[in-house]
Every structure is written in structure tokens, then in C-alpha cells.
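One protein chain is absent from this view; the other protein chains keep their places.
Labels A and B are assigned to the chains in the order they are written; within every chain, residues are numbered from 1.
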Amino acid sequence: MKIWILHIAVLLALVLAQLVLPPYHANNLSRILVLAVFAMGYNISFGYAGLLSLGHALLFAAGMYGAGMLVHHAGMPALPALIAGGLAGGAMAGLVGLLALRTAGVSFMIVTLMFAQVGFLSILYFNGVTGGDEGIALTGPQRQILGLDMTQDTPRFWVALILFAIALLVKLALVQSRFGRLMLAMRENEERSRMLGLNPFGIKLKILVISGVFSGVAGAAYALLFGYLGGSFASVQYSILPMLYVLLGGAGTVLGPLLGAGLMFYLVDFTSGLTSAYLMVVGAALVVLVLFAPKGILGTLRERWLPWLP
Amino acid sequence: MMTKEANVFMPSRRAVLAGMGAAGLMTTTGLSRAAMAQGAPMKLGFQLHATGIGASYGRWYQRTADAAAKMINDMGGIGGRPIELVYEDDGTGPKRGAEVVDKLANQHGCEVIFGTLFSHVVMGSAPRAGELKIPYLVCSEGYHVASGALNRWTLQPGITDVRSQIQAMAPWVAANLGKKVTMVFPDYAFGHDHRDFFTAAIAAQGGEVIAHIAVPPTETSFTQYLPQIPAETEVLYHVMVGPGVLTFVKELGEFYGAGAGPKLFGFIDSLEAVDMATPGLEFLEGSHFWEAHSRVKPADAGEHEAAYRAAVGVDDNGASLSDPADVATFSHMFSAWETLFFIKQAMEASGYAGPADRQKLVETMEGISDLPYGVERPQGAKMFNGKTHQAFGTQNISQVQGGKLVRVHQTTMADGAYDDAVDYTAMSF
Partner (left out) sequence: MEGLVKAAVLALTAVGLSLVFGVMRVVNVAHGAFFMLGAVLAWTVAQYVPGDPMFGWFAALLIAPAIVAAIAATADTFVLKRLNYDPEATIVATIGLLYILEQAALSLFGPDAKPVPAPFNIRLQLPWFGYSGYKIFVVFAAVAVLLAVWWFMTRTRAGLVMRATQVDRQTARAFGINVDRVYAGVFALGAGLAAIAAVLLVPISQAHYLMGGDPLLLSFIVVIIGGLGSLRGTLVAALIIGLSDGVISMFWSPTLAKIIATAAVAMVLVFRPQGLFGARA
């Protein structure tokens, strides 16, 4: 009960934040929420099930292009395209999983990295369709979701918040369910779960597909809400970012990805206002943070004071 | 008063809200421009590639824009108001680019945003500029504006686009270097623009591209592609971008040696910010380059050339006054200068007083067509096409002689003209 109250409270706080924040920060919040959905997807596979992937940019891009291509080339309305983006992310995750889940540990990391690299190069190569590195800008009429205009800050925030809320509650329900415990079993002791008659490959594949749907929805939403899709979102940097968000906020915590995404965003935003050498400050901040909270912020909080935190 | 200080300055939320309130007050109460001249300086936002792959350019764009702003302030500012440039780094990426547009408009309260070079940053940022309804003036030479891919708020008044540049070059190449051309280009959008436009342009001159050699984007060594250059090639057209360029030229030199090879024609994009005296580049002696703005001051340079160079801090070889090895991105950075003067011209012509006049400002810009040579436009006269939001100017072809780029030909504006692909004035704001 305590847990559900906490998460509803977080959502209410976000609503309140949108109302009081000046436009720049309110719009940043929309971006952070979408990125947090991506990070939550990453957290499901990495934080809970221990699958360290370096290829999630591929899943984000699958959603981004799955939706963007349908809207741009086929004239599909935005809402079905958003759903298609989620499915594209899930399907891509399934495909990658079928192959990559034959490996584990660092090999899994590298195989996912290489598949993502294949995806990235393909987007650049087929730029007649994808727009390549230059990308494609979507127009206003292409960005209407159920009559809400995604070129306006307020409706955009509501869509971002609704997506985030759905993702948050689904994820919370997921980790509290029997399947959630299976996920932890994959991380903690795969061998034992096998001896108990479970099928680790099947479970991990399911986890990865769920993670892919989250990532795909986030990618599709990023394209539709902010009006741009481009090859750079498929680059390795966008595989590292969700990992960074998750590790900062706390791997295996439900709210960690949101905290990590917000923190990283404002770390860059704030320090770039202080000095042109802001990357050094960001780097130093990461080092300091990890020294004092090696399990991420919420992970460390849970370890020390709040053992009930999901 | 600008740059570093402006960079460090980050207003609190309250200051911004107060500032916006003040701006709103001024427009509603209809204060005269003269009254505002005594007020706070007008802020203009600059989207800067300070880090990331565009950092070489960003440094020079900033120096050029600072110099232009200083000159404008010395001339009395814009409409009597002093200006202040606010720089925000976009990391040369589209994601941060859009965020920076947001920050400059909403947080810093800038009147307009300009200065973006890399195409993917332009593409990623333009939608946000359109949403905020803030004029977004890019300095990118991409074909994205004139192709119609962007919106009513995005204009490119300070530099000719790549399609026009290539088209203007092709007749000279066909007439002076040869008609059988092999192209070497990076295998992504930037290279594909060159591939498509040049192939068509040379065909129109009765020439032919006999081989397209597309180099994968992640490649750092090019030797394995050089044997694919057909032996009967008369002209090797090369365009590369980024730090791999030096390697490419060096490997080309190793490949052909002193023996007879095809004539080389390249886009200076390859060697912007690179000293022609760099070891390994001896091989380029005698070869030709496109330059938008001659790096080495031509003997017959226009009267405003010296003032421009002095203001930016560039010597007659196109290098920094303080360090002759620090070579400018000379063929691109003038666009930051010219764009700022274009903003001044349009703001003064439209009687711009504040954000409420932004639409009027864009309409005024669309009405401008003749941009004559002057200190505002050291690169040369331009025609601005209000329908396609794109400026068209003259181009230069230079030859490397004794390790220096010497201008040998200048195109006319008519050489680079093509049919409009879009009419932005028919789009809504």
C-alpha cells in the first residue's frame, strides 16, 4: 500500500511541477519523462534481470523509425504509429533476443552492441528512406494524438505524463508480480531456476521483449512529441545513456530511471551554464556520485534506510 | 560584454519571468524604440557547436559572431538598442540542439536564434523553433532549407546551399579539368548530396561520373578504396569531412606518388581549419578546391575584406593573428557575420520591438531579395529568395600554388540558380 501511495504521489508531484514551472523547465520535464520511459525499459532487463545490454539504442530507434516512417511515408495518424513503434521495439528485441540470449555476460553486451551498430549503419546507408544522419523533421499535422497537438507544450506534457504513468504502473505491477520474482531469479541465480524446472531462455526473452516495448514506445514518443527522427539516436551513445540513467538513479528500483534521467539532464544543463568545460564537471560529478552511492541514489537509499522501496 | 560573460550568466527563473513581463509590458504600452535604447541590451541566441564533432567550426563561428556583434554595437546597435549574444553549446547533436533552442528562447529570452552549422542539428532543432515561433537563422550550407523540409521560421540568409555551390562549380570543372569524373565521398546524407547534385550537374555539361566510391561512415583509413578509381579518370572529385580528411589526402599521395594521376578537385570542407602547410599535404600542390570565401586574401579582394579580417582576428593567410598555425574555417564562418547583419537589417526595416513582432520580422525577411556587397557581406553580394528562405551568392575556385590557395575563378550568382522546390510564404506561421 505504502508503495502505491508513493508512486501516485510522484505522479501528482509531476502534475504540480508542470503547473508551477516556467516553460523551459516544464518542457524539459516532458523530455525527461519520455527518456525515463526508455530508461525504465532498460532497467527491466538490466536492473531486475541482470541483462547488461549495450544495444538498447537499436530498440529506441526501432520505435522511433517504426512510428516515424509510418507517419512520414504512409501518412498514418500518430496514435496508431505510436503503438506500432512500441510493437517495433518489442519485435526487434525479440529478434535480437533469440540470437543474443544464447550468450551471457560480457558476450551478451558485445553482441547487442554489434547488432545496434548494424542498425545504426543501416539507418545511415538507407538514407533515401530514413533521412540518414540528417534525419527527418515531422510536421504539425503529423503530430496530432487524439486531437491533442504535440507542437504545443501543455498537451505534449500530458501525453508524456500519461505514457510515463502507464509505464511506471505497469512496471510496478510487473516487479511486484510472480514474474517480477522470476526476473530477479535470472539475475541472482539462473542455474537454480533451471533446476526448479523453469526455462531461463524463455523468461529472459520475455523480459527483453517487454524492455523492447518500453524502449520502442519511448523512441516513437520522442519522434512524435518533439518532431524529429535521426540516425544519431541509434548511435552507441543512446545505448550508454539509459544505462547511465539507471545506474545513477539506482538499478533495480522503480523510480531510479526517472531520477537518473532528470539528474543527468540537469547536470548537463546546469554545468553548461557555468563553464564551457562543463563535460569535465559532469565527469567529476559522476565519479563523486558513484564513490558515495555506488548502487545509485535510490539503490543506496534502499540499502541504508528504505528497505521496502521497490 | 558578450561571449564568456554571457556564457557564465544564467538567469534565475525569477529574472526570466521578470524579463518576459517587462518585454510584454513594453509591447503592450507601445514604448518607442528610442525609449528602449536606454533599456537592457537585446539578446540574440547563438546555437554553438562548442563540443562534439563540430567544435573546430564552433570556435571560429563564435569569434566571427563576436566580432560582428562588436561592430554592430559600435555602429549603435540594432534600431538603437545594443545587442548581446548568448551562446549555448549543443554538443553538435540534434537532441541537445532542440533543448538549446528552448533554453535560448524561454530561459534567456532571446529575440531570435542563429548560427547552427551541422545539418542534423538544424533538422533536429527547427521543429522546436517552429513551435516556439521564433526566427531560426541557420548557417549550415545544407539543402534542407531550400528543399522544403523545414518550416516558415527557419531561414538561411548568410550562406549559399550545397546544391547551388555544386551546380556553380560543375561547368568550370568540365571545361578546365576534364569530363570523366570519379567521386569519392562519405556514404551518408552529406556525401549523398554531393553525389546526386554533382552527378546531375556534370551530366548537364556533357561530362560523366564514371565511378562513385562511397566510403563507409566509420572508416578511418581509405587506402583500400583507392584501387577502385578507374585508370581513365580525368578528375577525382573528393569531399570528406571531419578528422579523417588529412589521412585521406596523405593516403592519396602515397597511392599516386609523383606519378601521373587524375586532376584533383575538392571541397574545402575537407580542409577547413587545416593548415595547407601540414606535412603530408604536399600532394595537393596544383590541385583545385572550391572555396566560398578565399582563405588567402586575393590580390583583387574587395574593399571590406581587410576590415572583416581585422575584426575577426584573421591574417591574410586565413589564420589567427595570434597563431599562424591556427587556421580559420574561413569558407563557412562568414555566414555567422552576414546572418547577424541580416538580422539587423530586417529588424530595423520591420521596426522590430519585441517577441510580438517576430512574425512581422520573418515576413520582412522574406521580402528582402537584394543583398549587395558591403561590410555586412564580406564574402560578396547575395540574392535572397524569400520563397525558399535561401540565399545565393558567388563561389570561388582556388588552386594550391606553393602551399597556398590562390583564387583562379569566381562564379556568378546565375551559375548557381535552380528552380524553387518550395514556397514557404504559402505556409502558415
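One rule holds for everything that comes next: contacts are C-beta pairs under 8 Å (C-beta built on N, C-alpha and C of every residue); 3 or more make two chains touch, one makes a residue touch a chain.
Since the structure is predicted, the reported quantities are computational estimates derived from the model, not experimental observations.
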Going by the whole complex, the chain not shown touches A, B
Can you say which of B:Gln205, B:Thr278 or B:Thr425 touches the chain missing from this structure? B:Thr278
With respect to the chain omitted from the figure, which of A:Met76, A:Ala91, A:Leu121 or A:Leu148 is a touching residue? A:Leu121
Using the document's definition of touch, tell me which of B:Thr223, B:Ser369 or B:Thr412 contacts the absent chain. B:Thr223
Any idea which of A:Leu113, A:Ala220 or A:Ala234 touches the chain not displayed? A:Leu113
In chain B, positions touching the absent partner: 51-53, 55-56, 58-59, 187, 214-221, 223-227, 242-247, 250-251, 254-257, 259, 273-274, 278-280, 326
For chain A, which positions touch the chain that isn't shown here? 99-100, 102-107, 109-111, 113-115, 117-118, 121-122, 124-125, 236, 240, 243-244, 247-248, 251, 277-280, 282-287, 289-291, 294-295
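In this text, only the chains that are shown with their structure count from here on.
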Determine the centre-to-centre distance between chain A and chain B, using the mean Cα coordinates as centres, and give it in whole Å. 35
Residues of chain B touching chain A in their complex? 4, 7-10, 13, 16-17, 50-51, 88-89, 93-96, 98-99, 102-103, 106-107, 119-120, 123-124, 126-128, 130-131, 142, 144, 149-151, 187-190, 192, 216-218
Show me the residue ranges of chain A that touch chain B in the complex, using the header's touch definition. 22-25, 27-28, 31, 121, 124-125, 127, 131-140, 151-153, 226-228, 230-233, 268-270, 272-276, 278-279
